[in-house]
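Sharing a structure, written as structure tokens. Questions coming.
With one protein chain held back, the other chains of the complex are shown just where they sit.
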Amino acid sequence: MIRVQREDFDIGAEMARFGAGNARVGGVCVFVGLVRDMTEDAGGGRTKPVGAMTLEHYPGMTESEIAAIEKEARARWPLEDVLVIHRHGRLEPGDRIVLVATASAHREAAFEACHFLIDWLKTKAPFWKREETPSGGEWVEARATDDRAAARWTKTPKSGP
Amino acid sequence: MIRVQREDFDIGAEMARFGAGNARVGGVCVFVGLVRDMTEDAGGGRTKPVGAMTLEHYPGMTESEIAAIEKEARARWPLEDVLVIHRHGRLEPGDRIVLVATASAHREAAFEACHFLIDWLKTKAPFWKREETPSGGEWVEARATDDRAAARWTKTPKSGP
Amino acid sequence: MTVRVLYFAYFRERAGRASEDVSPPADIVTVARLIDWLKEKGEGRERAFADPALVRVAVNLEYVKMDHPVRPGDEVAFFPPVTGGRRRRDGNA
Partner (left out) sequence: MTVRVLYFAYFRERAGRASEDVSPPADIVTVARLIDWLKEKGEGRERAFADPALVRVAVNLEYVKMDHPVRPGDEVAFFPPVTGGRRRRDGNA
């Protein structure tokens, strides 16, 4: 299931429903991404305090891109269930941004599929961050480490974003 | 934090506390292991239905082994928080067995440390499963795949269990 | 023909609009041609498309390349690389 929403989510309530009653599930892996209060500079790795940020997205395409990523994950791993919740709008340090959950008979599949989903989400789903900083707002630049993280899941060279 | 207990745990309540108020945390990874209703044969991979199982442990050593594994994880990855809850006693299909949660500034560290913790727990923490089957109870045999999963985290050849 | 054009993130800010319905001439048959045509309309659009390496395009909700066809009724969206990451881009905003 995929949800793109402005409001917060309740991890406990989501997990209570997730994979419920399916005793083929041996492992559930969950990743929750949160807004940090520090950010790294493009160059040196120095950190700067960050206030709130706003996450802009492309309604319609966001959902279809995440659905395509979920489909890819289900093709690669034997998954009993998948849940992706991604927020948009204004978020403050400590706020939840994204939840990815996978359920499988085997823990390796649950871990790998969850990791794959968040890596691909970060580089393919149409979201753009604008951070509020002491010097005003700035759009966040795409991260080379995110591209590398996503690239390790690419089996064959492929074109694309 | 480490807890070895007979009673169930509430994922939502645990996650509400976990890493709370620490805005250095950018990613939380959680793994929950559950009792499946099927098990594989030692040889072929055929599956057999499983009823309940009983998890025996070594009180005192269980806690100290898990603490040692947590210490190793904290030495390898920059973790803001670690939580391990492991149940013992009689468990039925669908019941939660174990929860491992890690919090870090970076999602790679959270994922890898969580995966490491569960792999090492499965091969080092003194728990023994006895499954109830249609033909009576049987002790579960150590799994070669668990040993391989744990071995990939071994940096240097080491002796031990 | 009429094409619906969407701009996101700093493309929206530079173009000064979130969307526009445009009617380019019949020889504008690819995304690349459409970009050239939009840049000529000025009003900040040429600044949005200044660095070709930072232009991403979706036609009808799917990522496409610059040589992808543009047809009447299409929704064509322009935006920078998506940012799950944290590093700030210098000089934009």
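Labels for the chains are A, B and C, by order of writing; each one numbers its residues from 1.
Quick note on the criterion: a contact is a pair of C-beta atoms (placed from the backbone, for glycine too) under 8 Å apart; a residue touches a chain by one contact, two chains touch by 3 or more.
Everything quoted here is computed from the prediction, not taken from an experiment.
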item	value
Shown chains that the omitted chain touches within the full complex	B
Residue among B:R3, B:R74 or B:R130 touching the omitted chain	B:R130
Residues in subunit B touching the chain absent from view	36, 39-42, 56, 58, 60-61, 64, 121-131, 133, 136-143, 145-146, 159-161
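To be clear about the criterion, only the chains that are shown with their structure count from here on.
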item	value
Subunit B-subunit C separation of Cα centroids, rounded to whole Å	48
Centre-of-Cα separation between subunit B and subunit A, whole angstrom	24
Multi-partner residues of subunit A (each touching 2 or more other chains)	36
